[in-house]
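Left out: one protein chain. Kept in place: all the others.
Letters are used for the chains, namely A, B and C, taken in the order the chains are written, and counting of residues starts over at 1 for each.
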């Protein structure tokens, strides 16, 4: 880290900062400038309160971290890309993985029909929500365990791994009995208790980006899961909150490019929640593939106009099928199969 | 709600929308414009998926909600302001309530000394974190139950009610044994499982605003607590995430003015987390009082430079004392005592 | 527009609003709800102060516009897509148009070499800045008219139309003597005096999106140019300002999808300014093509490490060449040539 002293800092203040740095186990290097001094402190600076205790000292203007705060998620620790296997499916490898299904599991017919349809059109993994974190307490909250059973059944019938969102540490064991992949939703992306708990399971985890989360914070949330021993984390970009209201969120596709520099973890994209409108989903799915995503998560519903949740952003079977065809073409240029 | 048809919508499409509106239990009123038709649907539109199912229909351009989505939090349902009592302290009444204490409880001496000091300087409620939701898994995570015991003891010694953050539904019962007020932090402001659980207790709840939460969404999160039966919700503005980096977050004091129009719930302000720097805290505390806040939540630490967490934004006893004196003067102009 | 009355509005207040609506030339339709009344006002509501004067009336809760505020930019007025011709180049048609060149024109050798290189690799239009709106007054501000001359010369040698940014209404005539396309930069996107002035020329105008501009406001800025008589406006997405700092701005590719619904004007993308790092440019260029952009604007410099401005985001000739090859492949899938 680098400690910048104020121009008016005294020699005593500088000396106290140097002593403090040594006391904290770092090696200080002072650079005496014309208007102010700067101290380089060599050592592993992770553990933020150490930094902060320097910031409060007299004569200190600012403390600038140099190392990235994440370790296990970083490419410095693991250079080769992580490939995460679920059944026959590998996420992070050569193949573009498509996860499809309804926002909420509504009944047996709906989820089984969707499973069969999306499988036949090229999807690899079935998604469906059993616990729905809805903004309003007065809207449909999901079928709970009944939904998990239907999801498992549909996955078996269509021969696909299944993924569902988990919203409560107390549900984790139950959900693990039924599904192959756990999902952490955007609203729980800094629910650290939940992150730790899923980090203690052996299920792959799809970690959605928080609505106002920087990429750095996102990787720190991944670090919570990784540091509990679960190394199977898949990052999912789903749009961030900005001032623009023409779309539900603003899909940040440059996050794919940044993450490829920063982490070995696979990255997928959810254009359905990002845009909020079915008509914009294919365009953004194509763009995500061209940008280099490892996979896509798409909301598909047999009859979007009758969906209990998020109908406007769900594709019907027909649109989904057409989109997948074109996705494959883009994928081949992007060197995915 | 108002349904706006596309200019090119056919008479059949219009008729189908009308039928759907009736089927959903609303009364449709069509306004035939020169370029497009607009339908007013009279009825209680809360329950968002109803709206959304109309959006997907052919010929529909957009669906505009008219009623606010919250009920119990709204002034339409309860006109007089809610006053929430904890021991001798009333939040939302004539008095400006000051909640003070360290970010994290570190040891007995620290919390007891702080309790005595802030009490003697005019604070009403003692705060202290036992479970700390930290961005990094490698930083101090709080003392847990041991911290709760110390907090309770400090509150008893200084004769003050105490508040602490709860981060996991599984901890709620335990935390309730030790503290008088529960706090929901910004990262858990849409952790609906946790909101429901604290809604089932009889403890007052301080609900912090999420970092990227609109005021409307914030009131919907309050609605989760209220609708479980707990009517003692206190809203706490603590800064939102914007592009500005000179402060840790951007304190949105206009939220106080808006909330006074929208809700009967008391509103307090946390300038410590909002600004992230002790030097900016007093200024923003004064501003909050002038804007009409019902209370303040201030981080105070005996030695900020040695704090395990958030030292740079903590006041020491001396600065806290000076600030409270001036706060009282502003409060008297703002018609608070 | 729709006027929502407060629940407590009196019959007199409702009547006054109705009279005011009639006085303003609209036809009011009242819908009497159970808790409040809503008035639909049929007519062209563009001209915002009319709306606002209703908002101030007693008993009015809110006024909701229904029509889009732009006319000439809208697809309602002109359904077929605008194709803008400059020399042999058509923007908005079948071909993916590539605009390339340095951020700032530095000297004759630099601009002529760049022109020849990018032309040989497939670029259609040469860009180069002569007037640079820099955040700091102490950095290179551009060569001014001398730069315009060099740009024109380079365009002639390489047989390419040229584009440059104009920053001052007083410069417009001069700039028009030298270049084929005018560019309005992000910082001037609501400099209405400049917009009006370029609207009075017959040169095509590339209008960059403002850093914190909604798509609606962007189209209103286009409307300023269009309403002065110049119908040759090209919209350029270049990233918006958000809380994320890993990239210079957040490229909003969903804007392409939204604009294709809303306007007949061509849309291009500038991934160089959006990301701020050369290493992220190709990825985002590919994504833009897959999303359906009509063109790309790319910063290219013979030696980015010696550039006077924006070196870190400039591609060198080699990277540009490789990128264009791949761009063509993506374009063919996106049905561009």
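The definition used in the following text is that a residue touches a chain if its C-beta (ideal position, glycine included) is under 8 Å from a C-beta of that chain, and two chains touch if they have at least 3 such contacts.
Because the structure is a prediction, the values reported are computed rather than measured.
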Q | Candidate in contact with the missing chain, chosen from B:83, B:176 or B:287 | A | B:287
Q.
Of the residues B:215, B:234 or B:268, I need the one that contacts the missing chain.
A. B:215
**Q.** Selected from A:168, A:190 or A:242 as touching the chain missing from the view
**A.** A:242
(Q) Using the document's contact rule, name the residues of subunit B that touch the chain not shown here. (A) 212, 214-216, 240, 242-247, 250-258, 261, 274-275, 279-280, 283-284, 286-292, 326, 329-330, 333-334
Q.
Contact with the hidden chain only, please: which subunit C residues?
A. 46-49, 52-53, 55-57, 69, 71, 133-140, 167-170, 187-188, 190-194, 196, 210-212, 217, 220, 223-224, 227, 241, 278, 304-312
Q. Since one chain has been left out of the picture, which residues of subunit A touch it in the full complex?
A. 2, 4, 7, 29, 31-35, 38, 40, 42-43, 64, 66-67, 76, 241-243, 245
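Here, only the chains that are shown with their structure count from here on.
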**Q.** Chain copies touching (subunit A, subunit C) - same or different residues, decided at half shared
**A.** same
(Q) Rounded to a whole Å, what is the gap between the Cα centroids of subunit B and subunit C? (A) 38
Q.
Taking the mean of the C-alpha atoms as each chain's centre, how many Å separate subunit A from subunit C?
A. 31
**Q.** Interface hub residues of subunit A, defined as touching at least two other chains
**A.** 212
